[in-house]
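This is the structure, below, for whatever I ask next.
Here the complex is missing one protein chain, while the rest keep their positions.
For subunit A:
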């Protein structure tokens, strides 16, 4: 098989941020018509490398060749003009504008006097959409679209600008398995039409499913580029981490279940815009079990968790923590026995501008109280012990929390919350932005907590995570629990169907039009 000439070659590319070298001598070539996966842990430099290619970051050394010609993009505009497009992980869309307006922005078709040619915009958008088998309508308002469709808008944006090299940055993080499969079909269609697809991810199953070649990054270096033949997830994981890792947590089956420590009955809550976010939801989490709540982001998980934590007023319904009705403030709920590990580490979980010992002591202040004063020495001593015990790397008690990596910040949150005498643990996206090695230890801690007889409620958008630790899986869709499954009796396919609302079983009283389309 003769190898086609690469579209893009990156040779010995170096990227430094001050003294820190993020990319060391990276070499990669991208061929026309291939799906090239770029895998690595968080912070391995995948996104940085692609941002260099896309002109978002100037490189510190090395060269980039486009069809054999050296190029140097000072801005994404130049990269776009050269046919490179980026489908970002966090969509860059204006929600109150239509699909067509979002797509044409920056290269708008116009008539005289710079008037927008809305009809041409709609026609061209619809045409590209049809050509690659996408489903978005030009006139739809982006804010009303499901996540999968918003991603299609991002893809159309690059195609409208005639991109031939498309970089997908963690594209499956927010999708259901069904949406993921559709995305893979789209990626294959694009590649078959001669485009080059770069697929940045850390989900190894997906890498094996869709890519032609795989480049593995570790600590700013490309450690291997493999053809996707006879490779296993274990091999790639070992290359990524530099040692072999266990992708699934070993855990004993749950022992005797205790009393329900979290009990929710007919909870209703509204979202920011007054819409019904949690809709007559009931659930129990019992002592000694890990319950995973699966669902596509934006189906009411955030509001549900905020209600439990006391951060959001509920519209109606009851929540009991450890058998007692919840109070008015977050503090009341914590006193009842709640430990909360929020997804938003930077704002809700930690104060990034404060030292580790301060972050570790807040919530435990009673134990360091001395009249109106605080026994700082004792608090600092305890912080040091926790850092040791929870293996917070790079942790000195006076360092700012913001100076730690995502995984270590997560450990700080967990150390603080789980050392409270709280029988109910709510962990929201516990492995988001956390590298593989740390995920393993975080999951292990949660399992230990279960074995110690606590109730653990994990909310995650990541099905791998849900499956690797849950004993029981609940699926939330449009604010309601649509499935309650024992983990060993189900698989990702089934859960995915529930997540997409495809097997929606409305309970009595639920209005039929709610189930009309996937949202």
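Note that in this section a contact is a pair of C-beta atoms (placed from the backbone, for glycine too) under 8 Å apart; a residue touches a chain by one contact, two chains touch by 3 or more; residues count from 1.
By our rule, contacts and distances are computed from a predicted model.
> Hey, which one's the missing chain according to UniProt: "Sugar ABC transporter, permease protein", "PqqA peptide cyclase", "Menaquinol-cytochrome c reductase cytochrome b/c subunit" or "Fe-S cluster assembly protein SufB"?
UniProt protein name of the non-displayed chain: "Sugar ABC transporter, permease protein".
> Taking the full complex into account, find the residue in A:14, A:65 or A:116 that is in contact with the omitted chain.
A:116
> Tell me which of A:10, A:52, A:66 or A:80 is the one touching the absent chain.
A:80
> Looking at A:141, A:208 or A:315, which residue reaches the missing chain?
A:315
> Using the definition of touch stated at the top, determine which of A:106, A:139, A:205 or A:394 touches the missing chain.
Among A:106, A:139, A:205 or A:394, only A:106 touches the chain that is not shown.
> Since one chain has been left out of the picture, which residues of subunit A touch it in the full complex?
Residues 76-77, 80, 86, 88, 92-97, 101-102, 105-108, 110, 113-116, 157, 269-274, 303, 306, 311-315, 330, 347-348 of subunit A touch the chain that is not shown.
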